[in-house]
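This report refers to the structure that appears directly beneath it.
Right after this comes chain A.
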Amino acid sequence: MELKSHEPTGPIEDRWKEHKAHSKLVAPHNRRKYQVIVVGSGLAGGAAAATLGELGYNVKCFCYQDSPRRAHSIAAQGGINAAKNYQNDGDSVYRLFYDTVKGGDFRSRESNVYRLAELSLNIIDQAVAQGVPFAREYGGLLANRSFGGAQVSRTFYARGQTGQQLLLGAYSALERQIDAGTVKMFPRHEMLELIVHEGKARGIVTRNLVNGKIDVHVADVVLLCTGGYGNVFYLSTNAMGSNCTAVWRAHRKGAAFANPCYTQIHPTCIPRSGEYQSKLTLMSESLRNDGRVWVPRNPEDCDKDPAKIPEEDRYYYLEERYPAFGNLVPRDVASRNAMYVCEDEGLGIGPKIPGEPRRGVYLDFKSAIDRLGEDLIMERYGNLFEMYERITGDDPRKTPMRIYPATHYTMGGLWVDYNLMSTIDGLFVGGEANFSDHGANRLGASALMQGLADGYFVLPFTVGNYLGTIRKTEPLEESDPVCQEALKSVQARVEKLMNAPDPTHAPEYFHRKLGNIIWKYCGMSRDAEGLKKALEEIRPLREEFHEKVKVLPQKGETFNQALERAGRVADFFELGELMCIDALERDESCGGHFRTEHTIDGEAKRDDEHFQHVAAWEWTGDPSNPALHKEELTFEYVKPTMRSYK
Partner candidate 1 sequence: MQRALTLYNTTIGKKAVMAASGFILLGFTVGHLSGNLKAFAGPTEYNEYARWLRTVPALLWGARIALLFAVLAHIGSAFQLWKRNKDARPSRYQKNVSVATDYAAKTMYFSGPILLFYILFHLAHLTFGGMLFGEGAMFGIEGYAWEVSNPYNNMVRGFQHWPVVIPYVLGVVALGVHLFHGIWSMFQSLGANHPKYNHLRRDLAIGLAALLTLGNLSFPIAVMAGYLEPTNLTFHFPELM
Partner candidate 2 sequence: MKTKNLTLHVWRQDGPDAKGAFETYTAENVNEHMSFLEMLDDLNEKLIIEGKEPIAFDHDCREGICGSCNIVVNGYAHGPQERTTVCQLHMRHVFALGWSEIWLEPWRAAAFPVIKDLVVDRGALDRIIQSGGYISIRTGSARDANETPIPKPISDRAFDAATCIGCGACVAACPNASASLFTAAKVSHLGMLPQGQTERFDRVRKMVAQMDAEGFGSCTNHGECEKACPKGISIDFIAQMNRDFVKAMVTSKHDVEAPNDAE
């Protein structure tokens, strides 16, 4: 396998322009002859399907929810970055590019990141034209805020529902194309296999979740925009159905999986309240602007009413450890320190879950309310307080919020070149599902930007270039052996899940166990010893899963949610293993990947000499022995530096 990034050369600001100018096109009257499959209807998939349909291609779009509008992009709260410089505070495309490369801890591809920063401008225009109601100032112009410690105000937002409004914009464009007949939508369809014919991606196998029918869909090109794999942790801020199945199946068919160990943990989520917990809810990071993080100094105080703990017995650990940044240290630093105080020092607060340390720290608004008044605080955070109270039953004005980090985003994904094409010809990957732009850590408000840049502006163009280059694909019939084999393999897999030899546990049971292992050993901090242990534990558990998973077979031909879950968990097992292998292999710390063996002053210590590369893993048939390929990264514009928040 060869990893060719196909990056253009020349001055970075001209690369995308030049690339476009020299690419192949498909003439308008020819476009409808090409069948395009888009899996996913989030920001990336929805935007790509709508735009490709609008261009005249024949598009089929798939999602597992009952409507494309429900893709998990809908849940993004905070905002979307764009280098518009509407605030006149010195922002520029270059600065956004620079911040993103640095934020990614020098593990991303410069050309891609520059293009992303460039396209950020068009995204905002497009969204506003669609009717996305971004926040505005009294003068009627768009408002911005500073996000995640950025030095400029470049984040556009729509109350706490930016993702929802952007997705509804893309969704409306998609629905318009469905009405126009250029896009055919397949909701409640899950992709379970990729069809590769003569080295090219030529279709997918899906299961109709309503009636259980398994079908083949052939195409000239396949786009995967299926979101992140954070649910490998079982608990995350992802939706219940978020899964890795589509990308994992593509990986098994030859698409390299890049940097699977790069995951982002978000510091401000509502902690678990019990074993039954099914997901974690994110609270906007903006809370840290006014809230103070603390835990009791004495372990005996941990189950006390916080109001009764005197000031001198409170440990404001971020303010003490990072006097310069205090409560506003970056996501990963805040997350890790919460873990240290809870798991290592035993100072966590909140409900006791049997067999676990208390995982939770206080986020206290008392001093902010005293200083600024309750009205102002409520104006800033009222809706978040309400949401918190709805879930926990506590009023943050009276008793401090409890927060704990949770898995939030996965920077890893299928390896793609500059055109967003994977190592399989004709298989394109967009949005969170690819590995492309965020390196080892993602800046806040940049995922929405990337999803839309990929969907509206990059993929429609590079897909056209690909089709224009190959010109004609061999006709492929559904009855072709390649398709039928793929179909049979899916049927066999489904049968197997429904007929485990010793069915005793529901799929969740195994998923929870897997999540625990990954969280413990491949979560916020990792070390070689733990990762090896994780590998030792995952392998037998995976076997146990296939031995003992219980899914009711008799109604396999109908709506069967347990079956859906079992299939996803099966793939998470294999991906989880790859994550640990990758984390073990990457013997350095960088961004969200924190190896305790490699620190300097308690901070991540990169090893640029040995690890300034993308680790792309090839499937070999044995999940425990993947083959590693490296794409070396070069930095012509932003020179690698070490970060410090002390």
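By definition in this document, a residue touches a chain if its C-beta (ideal position, glycine included) is under 8 Å from a C-beta of that chain, and two chains touch if they have at least 3 such contacts; residues count from 1.
The set was built so that all candidates are chains of the complex that A comes from, given by their letters.
In this text the structure is predicted, and so the values were computed from the model without any measurement.
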Only one candidate among 1 or 2 touches chain A in this complex, and it is number 2
Seen from chain A, its contact residues with candidate 2 in the complex are 47, 50-51, 54, 65-70, 72, 74-75, 84, 86, 122, 124-131, 133-134, 136-142, 158-159, 161, 164-165, 168, 171-173, 175-176, 178-179, 185, 187, 210, 239-241, 273-274, 276-279, 281-282, 351, 387, 390-393, 456-457, 460, 504-506, 508-509, 550-552, 555, 558-559, 561-562
